[in-house]
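The structure under discussion appears below in the form of structure tokens.
Here's a slice of the assembly, chains where they normally sit.
Chain lettering (A, B and C) follows the sequence in which the chains are written, and residue indices restart at 1 in each chain.
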Amino acid sequence: MENRMTEKKDHSEYFERLKAAHVAALWTIPGTLAEEPTLDEVPHVWKAKEIFPLLHEAVDVVDLGDDADRRALNASNPKRVFGTSHNLVAGYQLVLPGETAPAHRHTPSAIRLLLEGSGHTTVDGEPVLMEPGDLVLTPPMTWHDHRHEGDTPMIWLDGLDVPFVRGQHAQFAEEYPNEALQDLTEAEDVSVARYGAGMIPAERTWTKNHSPLNKYPYKTSKESLLRFHESEGRPSTGSSMEYVNPITGGPVIPTITCFLSVQEAGTKSRAYRHTPSKVFCVLEGSGYSIINGERYDWEKHDFFVVPSWHWYEHHANEGEDAVLFSMSDRPIYEPFGLLREQTADAVPAAKN
Amino acid sequence: MENRMTEKKDHSEYFERLKAAHVAALWTIPGTLAEEPTLDEVPHVWKAKEIFPLLHEAVDVVDLGDDADRRALNASNPKRVFGTSHNLVAGYQLVLPGETAPAHRHTPSAIRLLLEGSGHTTVDGEPVLMEPGDLVLTPPMTWHDHRHEGDTPMIWLDGLDVPFVRGQHAQFAEEYPNEALQDLTEAEDVSVARYGAGMIPAERTWTKNHSPLNKYPYKTSKESLLRFHESEGRPSTGSSMEYVNPITGGPVIPTITCFLSVQEAGTKSRAYRHTPSKVFCVLEGSGYSIINGERYDWEKHDFFVVPSWHWYEHHANEGEDAVLFSMSDRPIYEPFGLLREQTADAVPAAKN
Amino acid sequence: MENRMTEKKDHSEYFERLKAAHVAALWTIPGTLAEEPTLDEVPHVWKAKEIFPLLHEAVDVVDLGDDADRRALNASNPKRVFGTSHNLVAGYQLVLPGETAPAHRHTPSAIRLLLEGSGHTTVDGEPVLMEPGDLVLTPPMTWHDHRHEGDTPMIWLDGLDVPFVRGQHAQFAEEYPNEALQDLTEAEDVSVARYGAGMIPAERTWTKNHSPLNKYPYKTSKESLLRFHESEGRPSTGSSMEYVNPITGGPVIPTITCFLSVQEAGTKSRAYRHTPSKVFCVLEGSGYSIINGERYDWEKHDFFVVPSWHWYEHHANEGEDAVLFSMSDRPIYEPFGLLREQTADAVPAAKN
């Protein structure tokens, strides 16, 4: 229902009094019965070729540990003050050889996808080795720090639910007591040994609301994806798998679910539209996406956002199969019946 | 972690380039490691004595059905453009004898608490008689209209999750096809007959994610509350009960849970603080609340908001026991581990 | 697959050796691929007119408290050594004015349906007043005793899951330490005050796997049933409601779910068949049931068993509406996908 009122006379004084009383006339509020969601965010690609140099420049601007806990550049949706979408924020983070990023913990959740170099993230005492393509979790209120003993810079993609958590007035955070880095109380990659292969420790002690796995290694994930793709007959529309919490079959963290998809060289995906937003990061190959009718090119290590309720489809360039990682805020929609999804062969031409 | 960077030299040109690239340096974003939520909403009381006259004035401003679907005044938090809190919007709505408010449906959920007069809300074909104190639900995507054959004006409290649903880009709505009001396809108050007494139809057919009860009559609810209060030994801190979905024991609608509380004349409640926000409406009695150290007076039919993470306690005046209805967005917090709650004997004096 | 083997020669010596080795040849085991369940229990009616006098005679045989904890007669299915069905045992229990039955607790669950007189069952410190038609629970491992200060004998129907629990080797029991009766630590019927009216205490503290309600009063249950029956247009096939745990919408105890049904005078129900077994007790009226083609007459306070996978339908005699209470072991079937149900207008004539 848009405002159907016929202004018989001037009510401006009345509306002034409403405003003073901190009430608004429902029939004057725009979009009260809008048939579809308002699209107030835009698609955008953050290109590694453009942002990586800015990240390296940041080394001169900020000392890790002294000046800041983290050296990270967060992607802001061009139509937002903060946040890559209304719920998610993505960005690149850089740690140089020999540097450490001190421990802290907070209610927002984070996923990390290693892009270049290798090093360790320690999560609640477990040192997790990060190698290219690995998905590493630092779930809500887990202590985490980063350390880098290697010899080439380490860059990863960060994904967090900060816009949602702060919007809910539910951000709490703590610095690690006394010292910069946590004690290493667990063996390296122990969570992968415990929960990483379709079996779990017979003594079931896990009670937290996120995955007990602190890492989903790329080697395993990609192999799994390609085997699935093969078993489905290598569909030209590509194949996608979801990373799951082995204890529940649910998302890796309560607010974010992650996917890995393959699109063979020279092929295109089906078209999708859904209320949740999604951030994609290119792990292999290059190509472009059509989002609400516009073309967005991408290549290795770029990431891009598809906001809520935008139609999109992916095209892989000739020459190399594309592997896309993605994260979605879908778990925020499901408990409330707010998930709507549509698919089509191709992005519809006209108005969306 | 607030910005601990020592500005060795002028990096303003660098930050300009970041901005142009749609990225923000994490170490410059305020509140990145804020230990507690930012309190950017304020408590406020909307007084029936002040707002009811404005609502009656609206009769001259807007014709129900012709000019607008609904004649309602929505409470805007003094620190927000829209919304009584970040997730909820409350307000008063008026229907005059003989008027009808045409049918529509939408993804936002609504609860109604009748304050004056009586009439019918039809929910998916079931005419629900509304009398003072009755809680009536119009859950997500249920067709609902209002009709009033009585002889005195009918005013109720509306409570909706519009700020949350629109913030999630998940508002969808529809006008009822062809005609203004729905057909009555069910007996009056049939849902109360089916699900309203601790038993349910032996053929379990309910699959929706909200309560099958379209009404929680005040007669039953208040009697239940007083019996509970009595059985607990009439604590001076008062007693509270939660309205539940009889199929799940969960909240009445997916995003909002409702309570009814009694505070005996001359007594005060304990103090509470929690991440969810809460809107209270006074059904009986009068008194005041201390919210983060400030006093807010209220009387019959007033409503007031306690934003996220504000300490509060209620005092009932001498002379009459106070009965408070309240609604909370707590169900939005629970699936994500974002619920934090504290209690104390009294609202702490100092900084909160 | 029944044994399709053609006995080419005599293998009896071979089968002897198998037996000695404690193995059985699968192809000789009867019913290995039976298409439908074997019906090795029979329907039966226990008549109050016959059993009540036997129960009163028991007063001379056994002293309550001195000779035995309980004075109860358990119904044994004519085709079983123990148990009214394979999972359930029903029976009558008698307590005289002035008598007490000492406290104990055990892993088997019990439901009680009061038939004559009135008195108290204490459940975990809460004295529960029992009046005719009231359903009272003594869930697993709750301390319970019975006391009777009235002036007429008190008789109730017992229903327990002893055959299931003992079959699972999971019976554990304890006598109450030191004294015959528990201390009364709660107000009378406090659980009804707390959980009995569609609302629950706002501080959610209940974590057990059975209903927090220790009583479902007949007054409320029957009123609810009749109101539902009325709202459905008083179907000639009758109406049924299920007693539910208000915290979960599930059964009142983990292994047993209970129903209350009305069949108007001179009408008959639809026909049903299901893998779970069911025990019915007549609270009002008289009539008969057709079970797998046979007629079984019943009147007030009789109870009868319908074993697994038997077709049945109920007929109420002219003159008075029939009200039937029933209990089912259906919750034992549901977690394992073993529930099968069929309905028909009438019990099929031929082979079942």
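In this section, contacts are C-beta pairs under 8 Å (C-beta built on N, C-alpha and C of every residue); 3 or more make two chains touch, one makes a residue touch a chain.
Note that the structure is predicted; figures quoted are calculated from it, not measured.
Peer 1: If you could, jot down how many copies the complete complex is built from here, 3 of which are displayed.
Peer 2: The whole assembly in this structure file has 4 copies of the sequence.
As a convention for this text, only the chains that are shown with their structure count from here on.
Peer 1: Chain adjacency by touch: line, ring, star, complete or other shape?
Peer 2: The chain contacts form an open line.
Peer 1: Among the chains, which has its CA centre at the largest distance from chain A's?
Peer 2: Checked the centroid distances; the maximum from chain A is C.
Peer 1: Taking each chain's centre as the average of its Cα atoms, which chain lies closest to the overall Cα centroid?
Peer 2: If we average C-alpha coordinates per chain, B lands closest to the whole-structure average.
Peer 1: Just the number, please: Cα centre separation of chain A and chain B in whole Å.
Peer 2: 31
Peer 1: In whole angstrom, what separates the CA-based centres of chain B and chain C?
Peer 2: So the centre of chain B lies 43 Å away from the centre of chain C.
Peer 1: Report the inter-centroid distance (CA atoms only) between chain A and chain C in whole Å.
Peer 2: Roughly 53 Å, centre to centre.
Peer 1: Per the contact definition, I'd like the list of chain C residues that touch chain B in the complex.
Peer 2: 187, 190, 193-194, 196-204, 213, 216, 220-221, 223-225, 227-228, 230-231, 239-249, 259-261
Peer 1: Considering only the defined contacts, which chain B positions touch chain A in the complex?
Peer 2: Per the touch definition, chain B meets chain A at residues 1, 3-6, 11, 14, 17-18, 21-27, 29, 31, 33-40, 44, 46, 50-51, 54, 57-58, 61-62, 66-78, 82, 86-87, 91, 104, 106-107, 140, 165-175, 209, 254-255, 275, 277, 307-309, 331-333, 335-338, 340.
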